[in-house]
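Take this structure first; my questions come after.
Removed: one protein chain of the complex. Kept in place: all other protein chains.
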């Protein structure tokens, strides 16, 4: 039994509240246990300079935490005057993952801005961000379709993300909370599609290493979590 | 009749949801119409260098908006690498206002960090922030009292803020929404205590001017709004 | 009697030296007691991006202090790499105030850059800046008229600013010097036109509050100061 | 046959020139094909604030490219005034990887600064940096041992990194050059120890996805590359 | 005859107004023709970290221009968020030059902050800054002696600076104004002591070169200018 009563293969409760804010084209509040993230998708009718004139769209993501999303208050990145390496890594990951399931040619010369703002953190903020951002993006595309600003749904598959880890006490565990994330020896983020293909796989030994057999065990556990998350997405999305 | 159906002297519906987040010592989600702000109060057992050794506390505030709190997406200040003048002005205002109703000697050498994060904006974000921050701060002090980390409640009075304005069409109006804020000729923010004393008064003619008589009319309207807000605060706070 | 021998309702000596520098279109050295500010107005034949194509002008202001304008040397903002919140607040205030007495349509697509550089500070630097900047701006417009780069004088009224405060010992006082500014319980900046209309009113209780009656007393004292300052402006300006 | 004449399972020629610079405690020039990186290890007898008093060491890495290491000249990060997300990601990766094969308790309160400066780039700069940095770090530790500033060699295993990818034309390929890196559909960086354990695994579908079977194929190819690299390291290092 | 009526060997009129500001320990307004610089010297009873514990003093300088000191308005360095290369070069030059005529051991652990703020520029701002800063620094040291915060005058000699140049039309000329500075082929700044020794010599061919004979001619002209400036300094300083 884990510190919050779950067994090794159990995810925390997931809820996805759609249309959470009134201004963005798409928005959700996703909760995975005590981790809560507001994900919004905003449509901009321009693309960045390096994309102009190609008739293709672009998807870019930003990620941030409220200062007191965490147990200790963090200094705002706006106050520091710079974005940390961790934030940049997460932002690049979210954008890259979403682009893998979108046919950018069908989007046309538009930028989809994804904003993931963590209002409460308890581990797995980056994977919750990806899972929620996929829904916010889909809602935005649905709106564009309804308004006839786009001809075809450009999304090619579902997309969700979860974390798995190798824990000294519990072995391979699914969906790590903050406490577990801090103590796991191996930490892996898995992003997969509805068809069960990998989009991204990032496994890290935290001052530790792992074998091929452990890798296979973690991947298999991750796959089961992804299926569960995509079920939750399907319940709030009709059009795909 | 105003664009949202209110009369000139009417505020928008106000709700204050306490203990909104699990980590901060005090937190609320305040809604004033469609304006929604998460206000948190965090306790730090140190004071800034210029305050050390005086045995007094300090209160400081930060304010931010989610990029898509507004109709058009705003660039994050962390991305720009600097905090705008508008944000700094609001942060200084919130901190100054709260300090006016707190006996800092009773706080002891602690810093109260106030964070106001606007998740949806429809005018009056700075006044909603002050009104909500007062409640979050009070909750944090109650927690310190309960944990015996503080001897006496240091708050000396209630505190709330609202906006009033002079509108070409409607004359003097209370609690401006975004639409009204953009078109008002005179815009005034009023911060008052439960005893009806002024803490701060900021009246600005936007490419316009105003007379003493108009000033008096606006102030009187503001007072009625403040009373209403303090009623709402009293409903969620018991200890004061 | 105040610390510099004045009575409560007395301003410090005011001098405005016009055409202080040779390059700017308009320039003054204004002294209010020991507070000395160089104010210049520069004409730029472009407007900022958000104003282009409207045929209107724009007025923007910058404010700074020499590092040793004050008793203790201050670190330069260029060295810090950022402009402080206080400076931004003052810059925004100066620009907003000047725009209230200028018909920007008559200016045409030009930017008036106002620079207020405090070379010696003894309280009231922002109000002296506004009072001096109004004269520098007027001189610049006169030059444009003389050179036929503008058809009509766009200034609609005189504009001056002063401070008033509520002092524990002296009660309501006019034109606070540095010593008084540090100890006043209520501090108010008043910006008014030649016609006696308010452009901006900013009253702040410094860890204190104030009543409506005190507000009225302060405003009335401020009005008398503004009249005095506008007299001084009229002596150096002929054209208005 | 690949564009540089190699077969799918072939690495580019690897050379590691030790003691390349005279000042650093450890330094190498590593070449992997046309990719050339200067890796240095510097010993600092302090640890960062968050590590003080624990008696443990720390390893941190920085990565940079000469502006003309690439086909097009890049703007220096010092000129931009900020480090890009890509650089931060690589720096964090190098430091994390090296820490996985060092017993930090044996290092004592010292920081090992790793600097990887790419002087010529042709794909695989981050993996070459890790492979070279491991040697530079080992040389630095050997120097500390010789000077009796350390009691025991803290390195627990060899460490090397390589890239593998899934290429439309060639299928699974080892050690991608720049041309291949730009066109590969799946790109994976693998960091492994001398014992064949994983330290880090990062697989990314570039606007593409990959199956478990493809993952297994890539991993197996990566393992063979790592073995080859560790052979090259063993030839220049005696003490391990 | 030069564009302002001078002959080749003639300086512009020089005036040095002492005790120009009330707060700094030493201050002057120096005018060299239309170039006007406020120079102040501030005493700080600490030294920078790299000097601590040596019992020696330090002298450091900052230089800036008001935005409209020049014909075209310049963007403030505080607004840009960074100090330009030109400013840094001048700051380093001023500090280095002053340190050459001060016995830092006699200063004790104090920092002398020199601030040179150009309020009007017409060529030669850096040399006027040095000449004025020497006087401001001397006044500050005199004040320290009078207040018995220092035992002996640490200044070892007078110090002044001027510019000379090689001009296509006029040949070798002394004390270049802005117009001449822009068109000179060779530009040289000379800093010398009262004893006629060089402290710094910087000669630059602006897309041109110069011979040893031209160098000797320029140096000789510079020496005569320095003598004149030191005369002006002697008239306002008694103690040396």
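In order of appearance the chains are A, B, C, D and E, and numbering begins at 1 in each one.
Just so we're on the same page, a contact is a pair of C-beta atoms (placed from the backbone, for glycine too) under 8 Å apart; a residue touches a chain by one contact, two chains touch by 3 or more.
Only a predicted model underlies this, so the values are computations on that prediction, with no experimental measurement involved.
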Visible chains that the absent chain touches, using the contact criterion stated earlier: D, E
Residue touching the undisplayed chain, where the options are D:89, D:115, D:142 or D:175: D:115
Residue of E:9, E:82 or E:143 touching the missing chain in the full complex: E:82
Positions on chain D contacted by the hidden chain, ascending: 21-24, 27, 34, 38, 40, 42, 44, 62, 64, 66-71, 73, 76-83, 87, 113, 115, 117, 119-120
Residues in chain E touching the chain absent from view: 82-86, 88-89, 91-92, 96, 99-100, 104, 157, 193, 195, 197-212, 215, 219
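The criterion applied here is as follows: only the chains that are shown with their structure count from here on.
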Chain of greatest Cα-centre distance to chain E: A
Approximate Å spacing (C-alpha centroids) for the pair chain B, chain E: 51
Centroid spacing, where centroids are CA-atom means, of chain A and chain D in whole angstrom: 28
Separation of chain C from chain D, taking each centre as the mean of its C-alpha atoms, in whole Å: 59
Residues of chain B engaged with two or more neighbouring chains: 81-83
Interchain contacts, given as pairs of chains that touch: A-B, A-D, B-C, C-E
